[in-house]
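Shown here: the complex without one of its protein chains, the others still in place.
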Amino acid sequence: MTTMLTRVKGYRPRRRHLPILATMAMLIGAYVYGASSYPAFGSGQVVLDLFINNAFLLVVAVGMTFVILTGGIDLSVGSVVALSTVVSADLLQNQSWPVYAVIPAVLVIGAVLGFGMGVLVHVFEIQPFIATLIGMFFARGLCYTISTQAYSIDNPTVANLAQTQLPLGPELHISIGVVVALVVVAIAAYVLYGTRFGRTVYAIGGNPKSALLMGLNVGRTRIAVYTLSGFCSALGGLLLVLYKSSGDPLNGVGLELTAIAAVVIGGTLLTGGSGYVLGTVLGIMVLGIIQTLITFDGTLNSWWTSIITGALLFAFIVLQRLAGRRAT
Amino acid sequence: MKVLTAHRLFWPVVALLVLLLGDLIAQPSFFALELRDGHLYGNLIDILKNGAPLILIAIGMTLVVATRGIDLSVGAVVAISGALACLHISGLGDQNSLGGTLAAVGMALGLAVALGAWNGWLVAVLGIQPIIATLILMVAGRGIAQLITGGQIITINSHPYEWIGSGFTFGLPSAILLALAVFAIAAVLVRRSALGLLVESVGGNPEAGRLAGLRSARLSWLTYVFCALCAGIAGLMISANVHSADGNNAGQFIELDAILAIVIGGTQLTGGRFSLTGSVIGALLIQTLTTTVYALGIAPQAIMLFKALVVLVVCLLQSPVFRRKFGRRRKTPPPSPIVAPEKVEAGV
Amino acid sequence: MLRMSHIRKEFPGVVALDDVSFRMFPGEVHALMGENGAGKSTLIKVLTGVYGVDAGTIELAGNPVAFSGPGEAQRSGVSTVYQEVNLCPNLSVAENICLGKEPRRRGRIDWRGMRRRAAALLARLDVEVDVSAELGSCSIAVQQLVAIARALDVDARVLILDEPTSSLDTGEVEQLLNVVRSLREQGMAILFVSHFIEQVFAVADRMTVLRNGKLIGEYRTEEISPVDLVTRMIGKELAVLEDLEDAGHSRSEVAGAPVFLEADGVGRKGGVAPFSLDIREGEVIGLAGLLGSGRTELARLLFGADHADSGSVRINGEPVSLKTPRSGLDRRIAFCSENRKTEGLVEELTVRENIVLALQASRGWARPISRRRQDEIAERYIKALDIRPANAEAKVGDLSGGNQQKVLLARWLITEPRLLILDEPTRGIDIGAKTEIQRLVTRLSGEGMAVVFISAELEEVLRLSHRVAVLRDRTVVAVLDNESLTAERVMATMAEGVGR
Partner (left out) sequence: GGGGGGTGEGGAITLGFAQVGAESGWRTANTKSIQDSAKAAGVELKFSDAQQKQENQITAIRSYIQQKVKVIAFSPVVESGWDTVLKEAKTANIPVILTDRAVDSQDKTLYKTFLGSDFVAEGKKAGEWLAKEFGSAAGDVNIVELQGTTGSAPANDRKKGFADVIASNPKFKVVASQTGEFTRAKGKEVMEAFLKSQPKIDVLYAHNDDMALGAIEAIQAAGKVPGKDIKIVSVDGVRDALQALADGKINHVVECNPLLGPQLMDLVKKVAAGEQVPPRIETAETEFDQAAARAALPQRQY
């Protein structure tokens, strides 16, 4: 007996791409608005500065994207960033370690912290929010025990790297941090799209119980994702070291929220299972462009700055939402 | 005994007691209570008084969390409500006038409710993810609070207003009495009516709730309003406690503490089952932790590490997996955590 | 091939398996039989390492094993389709089939190859869907088929199918059984769980019967008759099917009754094409159609779960707008969804809470149902539908699949609706309970309740309905009077759309 299962393969709009498209359109809109209001805004360097200023955040947010895609959250990123800068500063300045030894050391510390949180989440079934909050307290506490003061790094290699400008054209340049960040984004996008690990991340976000029954290695992937986020935070910390040539235990206070906001504005669902790294890049651009617009305006006092930031955030999010709705 | 340890509030309560015991050992006079100016005075009273705002916010946020939401804007609402009330009172001819103070309180709470309605609208009507929806107010709200205070700290001198934050009634801090009153009202409202069940269903499986005919949007909207109202009251308390409104610092990072309290109290951030009593215990635990830090004289640099350690221990104790792995003393594997939470909760 | 000896598994308060032994041979289909809650799914989960055992041993091909989880079981050649659809709704059909064993090229997932392989596997089951569509947008039946296709993908030695046919139509079932037979030819050991006795007899070589977590016995198919089997499953004689068998309803029986609901040109773009239908009080309308023909979509429109973008609905002659489930509930329409897991139950809540949910929703939050009433209602329906364990405070998520289905049904029955829409209400329910439900439907319609009844089992539809609406390609192609209606006739209509 045959069944007649002819289903029309008509055009089904790629609903999951809509938020990203909408965000992109709004970014362009914001840029055009900025360029028409403030002449200096139109120079390409303003866009490149967005990347230069946010390179470290981008790396952190990429790690966060992985975690959020599994339906988790990582609150420790800000503290781990701070810890990385403090450890780098301490090792370079006080212990006189060479740069090429400091980099792996810091990355390992970040990854180990992430791994620990992953174990808490997966093995002991502690809610991600709390497990990483513990990590947040812990890393920040370590910062303070190393130093309560910010200090400069005057290592010549670091200074060199920090001040290298890679020219992209007349009066246009980017920093080494941007290159690193873009490489991280590219790798992350590839991993999420093209590897088994990446797809498992999505599966866990979709339904962790099912993922387990489907025979996927949920435990390893979960722990790996937090380890990855710890690693990315440490890398972000290193980029911040390059950016500021200093270590500061107060670095990255509230950074976790900025990173989460960027990821979510980029269209990733906080419940997991849906989203793209590219969206995260756009999310960061949105936050960055809001800040840049306000700086260019330069007439707002402190509280109006907060209020207008909130209002612009609102405008972006609602427009994105409505665009997504309209088209479905 | 087994029933007792299986209760989901058992471990948080144990942690709270252990912490208090530690205080007692470190500082034998820790539990000392004396009567001063007709009211009780001592560390325990401080814990209750200073913990009251957190308790309130944790109660409000518990319901939001139960519907799978989160409210990051409570800190901003705290600042705004305190600022508005103090602004109004500072403009009064007679700051001690009861009517003027009541008007100020009414205005502040009214604004708080409006802010909650705004959050709820973004989440329930526009369907924006809660964390982002409330982030908007978290960012803008600080600005609004500072706009109200003009960036300065508004100092006031109003006895009726102070009562909210640092006054005493029946020898006990009025703040804790207020918080307990809100808790009692919320608990009765939630467990004596069907609200609790409906909220838990909406949080447990939103689509199922919708198909069962629940007005889930309205319900989650309401939870945001309630949460903001609680935050508003907390804002009054915090500002009344120091007779001043600080638009920038009041309620900073209180959202994190509240969420921590809720989770310690046994409510899952993924929504569904919730426990108001648990959240209250969680909040008390956090406040006790803060007071302990001061009582033990822990150096400021070490506070974070100490907090990390305590929270870690509490969470591990609560984790059935951890107890199963490391608590080999009991012969049968411990049962899954929730046995009959209903009875306890319904009893409040 | 596989031997499980003296297995014991205890959950808090319930002994799910008690000294159960079980074996499987290569090249044989082994059916695991038992009522709802007998312990079938638990046995399977114990076998594949989802749960640890409290006592007993498991041997695979002579070697003792203790899988740490489904992943390890899969790698050791035990491929499983669990009872509830356990897939990721956010991923595409192709991914769901290939997840964890994606074809790769130079370390990178070969997406095209993956889609091809998925399509090929589905074709084996005679399913044709767009494999790059999101799984969540597919009907539960398609999801079930996807889960089966996924299990076929491994070169497994043991294939376990836990109620694979619960929401499939005759056609798909036939196809699936063919696939099972061909796998048997290849020497695979297959464990098959189903509540459909005919299917079991059609395919199984050997059966094991469980009752209340205890082993009743192992039989070769030739040795046992269906009646014997049922008797062993439920522990007593069952002589109920007969009195319903040829009830043979017809439109004329309800001709005099007032029309309850009248749908005129109701439809939804991308859902069902506009249709018109009137339902009289006391009438049972069956919906028949093939997989994905739009029965569920039609039912959802009648309830207001989705809102229609054309047409109008009148209830008792008055025009009404059904835009939300709430509006349906307010008009005393009840809709028991086919997908109990995602659209039905709140797993964390108790049986009692799940049962009273819809009733409570319709009363509003301010008028709580007193705890005593709740207990009473729960008690009554636990008894009426034989929900096990008979504990109103058990978490619904811990119940066996069939018992969950009964809870969902109970939720809607207590709202005392005037129109009851049942979408696959008998999914995964054992014969005893199924008969009970059928009898209930007959009784309720006798009392004047209008019923829309959807079931993949055509016989069941014919047995209960006064009229049968046939859908094809999301269009109502015919509404047939049940008088002297035969399954063949309906099937012909489903296939070709021959008029009335």
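Per-chain residue numbering starts at 1, and chain names A, B and C are given in the order in which the chains are listed.
In the analysis below, a residue touches a chain if its C-beta (ideal position, glycine included) is under 8 Å from a C-beta of that chain, and two chains touch if they have at least 3 such contacts.
Here the structure is a predicted model, which means the values were calculated and not measured.
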item: Interface partners of the hidden chain - shown chains only, full complex considered; value: A, B
item: Hidden-chain contact residue, picked from the options A:Ser37, A:Gln95 or A:Thr157; value: A:Ser37
item: Residues belonging to chain A that touch the chain removed from view; value: 37-41, 43, 45-46, 49, 52-53, 57, 143-144, 148-152, 154, 159, 162-163, 240, 243-251, 253-254, 288, 291-292, 294-303, 305-306
item: Positions on chain B contacted by the hidden chain, ascending; value: 27, 29-30, 32, 36-37, 41-43, 46, 50, 146, 150-153, 155, 166, 238, 241-244, 246, 248-250, 290-291, 293-295, 297, 299-301, 303
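Going forward, only the chains that are shown with their structure count from here on.
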item: From chain A, the most remote chain by mean C-alpha position; value: C
item: Pair of chains with maximal C-beta contact number; value: A-B
item: Computed distance of Cα centres, chain C from chain B, in Å; value: 44
item: Euclidean distance of C-alpha centroids - chain A vs chain B, Å; value: 30
item: Chain C partner contacts - residues on chain B that touch it in the complex; value: 192-195, 197-198, 200-201, 204-205, 207-215, 219, 272-273, 335-336, 338-340, 342, 346
item: Residues of chain C that touch chain A when the two form their complex; value: 50, 69-71, 73-75, 80, 82, 86-91, 95-96, 99-100, 102, 104, 107-109, 126-130, 133, 150, 169-172, 174-175, 290-292, 473, 495
item: In the complex with chain A, residue positions of chain B that touch it; value: 72, 126-133, 135-137, 139-147, 151, 247, 256, 259-260, 263-264, 268-269, 300-308, 311-312, 315-316, 319-322
